[in-house]
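I'd like to ask you about the structure that follows.
The complex is shown incomplete by one protein chain, all other protein chains being positioned as in the whole.
Note that the chains take the letters A and B in the order they are written out, and that residue 1 is the start of every chain.
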Amino acid sequence: MIQKLLNIDRRWVFLFIFVGVAAAMLFPLPLPIRPSSDVKNVYNTIESIKGKPNATVLLSFDYGPGSEPELQPTAISIIRQCFRNNIKVVGMALWPDAVGLAQAAFDSVSRAEGKEYGKDWTFLGYKTGSVTLILNMGEDFHGAFNVDYRGNKTSEMPVTQHIAKLGSFDYVVTLAAGKTIDGVWVTYAVDRYRIKLGGATTAVTSPDMFPYLQSGQLNGLVSGLAGAAEYETLVKTQGSATRGMQPQSAAHLIIIISIIIGNTMYFVQRRRDRRQSVSGNEETRS
Amino acid sequence: MMHNPGSRTATFVFAGIFLALSIWQLAAGHIALTVDGLGVLTGAGLTLALFSFLYDDNPLFKIAEHLYVGVAAAYGLALVWFQVILADLVNPIFFSTATIRQLWVLIVPSVLGILLIMRIVPKFSWLSRISFSYVVGFGAGISIPAYIASQLLEQVHPTLAPALGWDGGDKFILIAAIVLIAVAYLVSRRGGGDLGMNSWFGPTLLSVVFLICYFQGVGAASLVLVGVAAVLFYFFFSVEHTGAVGAISRVGIWFLMIAFGASFGFTVMARISLLIGRMQFLLGDWLHLLKI
Partner (left out) sequence: MIFFKRTLPLVIAFVMGIVAISIYYIPHQAAVDLNDLLSKWDRIIAAFAAFLGVYSLLYLHAGRLKRRQAGWGYSVFVYLGFVVMLTAAIYNNGAGPLVALRKGGAYDWLYTNVFVAADASMFAILSFFIASAAYRTFRARTTEATILLVAAVIVMLGRVPIGALLWESMPELQQWLMNVPNMAAKRGILLGVYLGAVATALRIIFGIERSYLGGDE
């Protein structure tokens, strides 16, 4: 019986997860969300620059649709926070896959908050090179991105006119699904061009970011769907991340319970096997 | 592939679910046959086709997968064309009044780029080595000072810096670590056992230390120092891990196991989040079952 349960067809486990997540979505049970200090650090940095003349935040979209649920809500919340505080936002992408997602985030929030393209925000799009793109931006922003995604000159748009180089941004936040925070931004931009860097990552990459948080090279971190939900709580606008935390809780519980059940059965089985082999030995001896 | 019964079941069941529920949504008037409506149906169809792999490999999955690969390739190529080749090369060279000096700055990398593409012509593929050596050599060059400054020095510094302002807990942990290593060394010199580092004793000790540090809010700085040192020790000393070396390496392994456990937990979290994202699309945008 135990052996059978241990070797259960994995499709039953799949079904179990699917049903658990779906049930938690269809019958939500709101749970309180408490923002952590790493998330608050990003939020507070943006709050601290409001009122500054020409305050501008650079958002780098370094992810793809494969991590949209984790990073898109954070992108939306940060843009929303900036717009509400009259902070300008410039978007760019080190990953080509992110271009459409960035565009969608900007479109929806700028419409809701009544912000104007070219004056309050712009999206530069994607360029190849990543590391060398950062080096270019560090020295000459308008040279690196001479036009934005829609072909407007960056040296003429009000939102980017005053940006001479990377260091001109009051805050840079990178939304990363891969190695762009540590491999590109921390390595090539933070110390060299004296920028203040905040990060948003998928949960997969975020454990690797803690050394940079402690060293101060990264001043805050919004990690995964949980981080996104915390950010939504801070900007007081619930979105897909907050709604996602209930099924997330349910799924974690299911997985932890299944680990416990799996281990219990494993140990029961192991003890039984040992007892059998001991008694087997005794039989052969007698 | 359709000869496999699992594959056949997957194909028909998932195609059936998609058709039935889509017709239901169309009939209920939740989805209209507009550009947007067709978009939702396409997205839902592809999602289900890919999910059908969970039952068994099947043609629906394969078709969706290959279609995606083709679309993704053209998508990326188009972006490179519009954002780099057109914006940084074609427009400045052909549609602007650039001086000769401004032009050569663009012509050199264009030539190197074309040499790179020569890779696909077997007879001239060696030409691409010139461009590769530029990219690889330059990349290696810029990385060395950046790694030393931003990764190595910046990471070593905060590991050692808190030594100036350590609390009592830090001193305790450090002294305890030194004593432990010394004892391990002496025990191994006398040919004794391994201090029980491989059994329950070591991890229990570690857990107790961690719990005291956590609840008392002390010792973080020295725990970090011990952890970093032990992990590096484990990596770099390829001698047999016995005695003092064994004790330090083992502590390094425990730290690594905590980090791997944390990474596993976070990975579970991430994967579930992605499923939730897709479910929000299926149950919300497609089936309109979620209250927003």
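Here, contacts are C-beta pairs under 8 Å (C-beta built on N, C-alpha and C of every residue); 3 or more make two chains touch, one makes a residue touch a chain.
Computed from a predicted structure; not experimentally measured.
Chemist: So one chain is hidden, and I want to know which residue out of B:13, B:26, B:86 or B:287 touches that hidden chain in the complete assembly.
Modeler: Within the whole complex, the residue contacting the unshown chain is B:86.
Chemist: Looking beyond the chains shown, say which of B:13, B:50 or B:290 touches the absent one.
Modeler: B:50
Chemist: What residues on chain A make contact with the chain left out of this view?
Modeler: Considering the whole complex, chain A reaches the absent chain at 6, 10, 13-14, 16-18, 31-34, 36-37, 64-69, 97, 100-101, 103-104, 125, 127-129, 132-133, 135-136, 139-140, 143-144, 147, 149-151, 182, 203, 207-208, 210-211, 213-214, 224, 226, 245, 248-256, 258-259, 261-263, 266.
Chemist: Just the residue numbers, please: which parts of chain B touch the chain that's not shown?
Modeler: Residues of chain B in touch with the missing chain: 1, 35, 38-40, 42-44, 46-47, 50-51, 53-54, 62-78, 80-82, 84-90, 105-106, 108-110, 112-114, 116-117, 119-120, 125-126, 129-148, 151-152, 155-156, 159, 198-200, 202-203, 210, 213-214, 220, 223-232, 234-236, 252-262, 264-269, 271-272, 274-275, 277-278, 281.
As a convention for this text, only the chains that are shown with their structure count from here on.
Chemist: What residues of chain B sit close enough to touch chain A in their complex?
Modeler: Checking each residue of chain B against chain A gives 54-55, 75-76, 79-80, 83-84, 87-88, 138-139, 142-143, 146-147, 149-151, 154-155, 157-158, 224, 259, 262-263, 266-270, 272-280, 283, 289-290, 292.
Chemist: Provide the residue numbers of chain A that touch chain B in the complex, in ascending order.
Modeler: 11, 14, 17, 21-22, 25-26, 66-70, 96-97, 99, 125-128, 131-132, 135, 146-147, 149, 151, 182, 186-188, 190-192, 202-204, 206-208, 211, 214-217, 223-226, 240, 243-244, 247-248, 251-252, 255
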